[in-house]
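A single protein chain has been removed from this complex, and every other one stays in its place.
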Amino acid sequence: MLKSKAGGFIFQLIAFMLAMVFVSLILLAVGASPLDAYKNMLTGSVGSMRKFAEVLVSFVPLLLVTAGLLITFSAGLWNIGVEGQIVLGAIGSVWVLRQFVDSSLPPALIITLSILGGMVAGAVWASFAGMLKTFGGVNEIFGGLGLNFVSTALTLYLIFGPWKREGVASMSGTEPFPDVFSLPQIPDLRISPYALAIALVAVLIVYFILQGTYFGLKIKAVGKNIRAAYLLGIPTWQYSLYSFLICGALAGVAGALQVTAVYHRLIPSISSGYGYLGLMVAMLVNYQAVWAVPVALLFAALNIGSIQLPIVMKLDSSLSGVLQGVLVLFVLLTEGVRQKFVKKV
Amino acid sequence: MNQETLLVGLAGVLAAAAPIIFAVVGETLSERAGVINLSMNGTILLTAMSGFAVAYTTDSIFLGFLAGMLIGALVALVVAFASITLKQSQVAIGFVLALTCRDLAYFLGNPFMGVSGPRLQAMPISGLNDIPVLGPLFFRQEMSTYISYLAIFLAWLWIYRTRPGLMLQGIGEKPAAAYIRGANVNLMRYVYTVIGGALIGLAGPTYSLGVRAGWMGTISGLDGIGWIALSITIFGGWNPARAAFGAYLFAFLQWLGLVLQPVLTQVPSQVLQVAPFPLMILTLLLVNIGNTEWVDRTLAAMPESARKFTAKVLRAMRASPPAALGVPFERD
Partner (left out) sequence: MNVELKNIHKHFGKTYANKGIDLTVQSGTIQGILGENGAGKSTLMKILSGFIQADPGGEIILDGKSVVINSPADAIHVGVGMLHQDPLDFPPMRVLDNFLLGRSGGLFPNRTSVRQDFLNLARQFDFSLDPDNYVDALTVGERQQLEIIRLLWMGARVLILDEPTTGISASQKQKLFATLKKLAEQGMTIIFVSHKLEDVEFLCNQVAVLRAGELVGMTKPPFETSTLVELMFGKVVTLGDRQPAKTGDTVLSLQNVSLEDVRLKIKNVNLDLRAGEVIGLAGLEGSGQGMFIRACAGLVRPVGGKVFLKGRDLTGKAYHAFKHQGVNFLPASRLEEGLVPGLSLTDHFILAEEPTGVFIDRVAGQRLAEDRIKSFNIRGTPTSTVESLSGGNQQRAELALLQSPLSLVLLEHPTRGLDIESVIYIWSKLKDRCKQDGAAIIFISSDLEEVLQYSDRLLVFFSGKVSEPIDAATISVEQLGQLIGGKGWTQKGDANA
């Protein structure tokens, strides 16, 4: 979509405008002023340094997940299980931190180990979906969905069971870790430059994997035509599995950063829907890594900008989700229209 | 547990399964025609909200259900248009709709959060409700539950016993062969997707006007039901009766989780609530594994008797999707 030149761009512009019109109509229908709503979302996301830092906090996991999904999409796979892979990343990282609560090792090392732990856990979880697909014939969408539910169950079990808070367990999560186990943040802002750097490096790595390596080229060949890829000598099922592992690892890092940089504990909905949102971003950028950064930033800004809607305008903050979804929907539809009617001319 | 509480509990299972049944029967019809409607999770939330909102505003439960069906049909129409006419990926469009409709439900449902509105009342069927055991189990239910029994039966009858139903099977299996037998394949795909969507749209109001009356936004506990229903559709092997069995099994396991909670105190209740999912994955695995290549190869290498037995077991468990599921049809 974003790949195709001028003609495609016009259609995307149309899609964007249609999406805005649609959402404006919805706002009018509930008796709210669309202009006010958009203005509030804008000030709510970039109105102050503090708010923009919040946008970046949301941008980090979204970008990581999107980066991972670019790999699975390139391999022709719908890794809907990414949500659970984030969760397992968080669980893995909490597990590592718990092992070192009383240790005298330098915190930097422990945090690093914890992020690695999340990475491994996410990759292992993704490999389940991959193996169900490769050896069990279970479509990755259904295997992934099932594993997402299991990961939620696992989180709840840990929060209310073995990892329960002193005294009474509650939905607010496990006992927060001491401050030394947090990734250092910019003073007065909640954003950790390290987390931001990790996310940006990840997307850069993915970009180079897909653009510059044999591995990435083979993944793409498998995704575009698995039979031809096999005849060209690529071990196809192994490459499908590798792509699951990479995506799971990146989602795991996202989960680990949610723990070490944001929540400092395990909470029930630690993945916050970033997995599903990442799928949308990846679809919107037509699986092109270069566009992932701006679009993920836009989506993160919408998420944060909508937070003040309930306070200021008595509107539900899910407006951001509506806007994001409608945008992707219209891009898909106009792309379909373009393919059907324009290409023939 | 005495017999009476057991019966009440099991009757509750039948009621709790009703919305899932609407969803799986609707999805089964749609997939039988060859269209995957992946939007189900969003559709259920959106129709739950709008069904409740309409019923609350108009004070008519009937209009609430009607609104649910219309919205379900409308969402399905978008899926049909994008996939049949525009030939876009059914999975992509369905997934986007699943998320968008969910957020739309939360957004538009804001004013209706937590208000108390109309809800279905139990409608014992006189004459039948006094039959021992069966009466309290089946015939002291709400209207929606009775309709769910009917939906299973009618869908089964339609698919396996009627002329157009046979054609429906054919369309999903081999559209070209259905076409030479006079079927307008793409039109029928539209029709069944939209009808299936309308049925899925019944699921929402069945929750918000019955099983879990009211609209509670994100804490309605409905997010995820649609994904479960999708898995149950596969578990059901695209047969409404087997899918309904899956829905009842699921509702039963959830109930069992609640009942067992006092016994298994060390297991958190939230865990028992999601206990059916690993089971679901396992069944999906059993249903699908017979279709994989390595199983074929392994079978070929087995001694004659073992092979025959294993093949039989696999065949009994296996469910093959309609062969043309997700494949666009173009004549020639």
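Chains here go by letter, A and B, matching the order in which they are written, and residues are numbered from 1 within each.
Going forward, contacts are C-beta pairs under 8 Å (C-beta built on N, C-alpha and C of every residue); 3 or more make two chains touch, one makes a residue touch a chain.
These figures come from a predicted structure and were not determined experimentally.
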In the full assembly, spell out which visible chains the left-out chain is touching.
A, B
If I consider the whole complex, including the chain that's not displayed, which of A:106, A:178 or A:212 touches that chain?
A:212
Which candidate, A:53, A:111, A:198 or A:221, sits in contact with the chain we can't see?
A:221
Residues of chain B touching the missing chain are 161-164, 166-167, 169-170, 173-174, 176-183, 320, 323, 331-332
Counting contacts across the full complex, list the positions on chain A that touch the omitted chain.
208, 212-215, 217-218, 220-221, 224-225, 227-235
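To be clear about the criterion, only the chains that are shown with their structure count from here on.
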Taking each chain's centre as its mean C-alpha position, how far apart are chain A and chain B in Å?
28
Mind pulling up the chain A residues that touch chain B in the complex?
26, 30, 78, 80, 132, 135-139, 141-143, 145-150, 152-153, 156-157, 159-161, 169, 276-277, 279-280, 283, 314-316, 318-322, 324-326, 328-329, 332-333, 335-337, 339-340
Given the complex, residues on chain B that touch chain A span 38, 78, 82, 85-88, 91-93, 95-97, 99-104, 106-111, 217, 224, 227-228, 230-231, 234, 266-268, 270-271, 273-275, 277-278, 280-281, 284-285, 288-292, 294
